[in-house]
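What you see is the complex with one protein chain gone and the rest in place.
Take a look at chain A:
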Amino acid sequence: MTTTKTTGAQAVMKSLVAEQVDTIFGYPGGAIMPIYDALYDYEDAVKHILVRHEQGATHAAQGYARTSGKTGVVFATSGPGATNLITGLADAMIDSTPLVCITGQVDSKLLGTDAFQETDVVGISMPITKWNTQVTKAEDIPAAIAKAFYIAKSGRPGPVLIDITKDAQFGEMEFQYEKCTTIRSYRPKPKLNSALVEEAATLINGAKKPYLLIGQGIMLSNAEQELLNFVEKSGIPVASTLLGLGAFPNHHLLYAGYLGMHGDYAANVKTNECDVLIAIGMRFDDRVTGDVSRYAKQAKVIHVDIDASELNKIINADVGVHSDAKEALTLLTELVQEKKHTAWLQEFRDLKKVEVETLQKSTDESFSDEIKMEEVIKMLSEITKGEAVVVTDVGQHQMLTARYYEYNKTKSNITSGGLGTMGFALPAAIGAKFGAPEKTVVAIIGDGGFQMTLQELGTILQSEVDIKIIILNNRFLGMVRQWQQMFFEKRYSFTNMVSPNFIALAQAYSISAKKVEAREELKENLLKMLHHNGPYLLEVMVAKEENVFPMICTGASVSEVRLN
């Protein structure tokens, strides 16, 4: 291996190139200036996207990671730059998104002295990173970066932070890069216990009403095809968590719906009627389970996860398989019998009918003139054939998109699930576009959430990011208002939302924009937006007080999912 003398800052760039990094989201400042100086020489090899706030950089990197399947990379300076990363790190941690964040830090001699823009970012980010470290010597940089990329992407992915002091960036070293492939204390790839898979297969083969729940783990292990093979052979209906949407084509006959608090009626109710529940790459989040003491008690549970600590964490598994989803599915498919569960599937369809009829009736009655959020989503889904990358923010629009967008492509659903971070969508959509430049990227955002990170319109302008933005404007913090209506006697405490002129705002950033208020104008404007060359913002005025149903209220069981 050849070695050359370089500065720590140059070593950062060389290491990133060695890891095939082509895109970085970041924001410069004093303590990271040497790295930005080194970056200046890499304009051809590496695209750097200048965001408008470091939180935006983390969400953009998340969007990039989720569409591309690669690790998102973030640069930020020390102090406020570093603390601005916190929300994104926490979001990436809970949603298992691989990120490598590099922060500048004050000179190592100043550490612990309350120096200008010094903050203990390693201490602050410890519980919300998969791993973090501080580097104070130039020669330690390549190994730290190699380790960071290995940890971020392997096993259950997650965010990693490397804090590099300014003297380490300036220091000189002999550059040599070796990829990290193993760490003694870290075993990301569990050895599949085939006896357990056989046990699972026996349960499945004996089941009358088997039911499969999938999560993002399917996509993280690139097991979409293996999933399809398993499902088509075994004939088992499949439901998905919020983050799992897209892993299984929603137009498939065996697709049973979306799980959880605002999930599909059948998908939830059947959880408490199946005899064997198979959960793969999902973690029984409380938004999925409702009351755990009344969750799937009648069923034998098979749980497959790459993270051993998820097994038996919330739901006790009769068979807990610590494994990568792809490997387990491959073996499981060999072992299960070919079946068709016609009568069982019919039960799902019957419930679906009840759901559609009840919801249709209640929405028709209450909001006949106003555009409903789901109309917009359904129309978008039809026009894009469920093939766009759809990025959602947090709230009613997010739940309705999850329910009504027909996700037919993998890695096409980008949303903040575990953390529920308002302000996620706009920057995440920017990153998603860089991760999948050939795809149409549509961000669907509430009037509240849009105003949390709208400064990223500047990033869209400067970096010419071709994304489509739909603001579903209900003049309320809708999701919170719904809860106030249902559980706080309609006391609408600080949930009405006054917004600026979004159209003028977009235009100030040279982004074409249009406001739609009437149902008749909706389709043509959606089409116009999608056919527009370049970024576009469409504001749709929707019903003010629409509620999202079905709903499993807090403390209720999945079988008590309400339709109105």
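The rule we apply is simple: a residue touches a chain if its C-beta (ideal position, glycine included) is under 8 Å from a C-beta of that chain, and two chains touch if they have at least 3 such contacts; residues count from 1.
Everything below uses one rule, namely that contacts and distances are computed from a predicted model.
The subunit not displayed here is recorded in UniProt as "Acetolactate synthase small subunit", chosen from "ABC transporter permease", "Acetolactate synthase small subunit", "1,2-phenylacetyl-CoA epoxidase subunit A" or "Paraquat-inducible protein A". Only one residue in the set A:184, A:491 or A:531 touches the chain that does not appear here, and it is A:184. In the complete assembly, the contact with the undisplayed chain comes from A:151, out of A:16, A:74 or A:151. Across A:307, A:347 or A:370, the residue that sits in touch with the chain not pictured is A:307.
Taking the whole complex into account, chain A touches the unshown chain at residues 122-123, 126-127, 130-131, 133-134, 151, 183-187, 307-309, 312-313.
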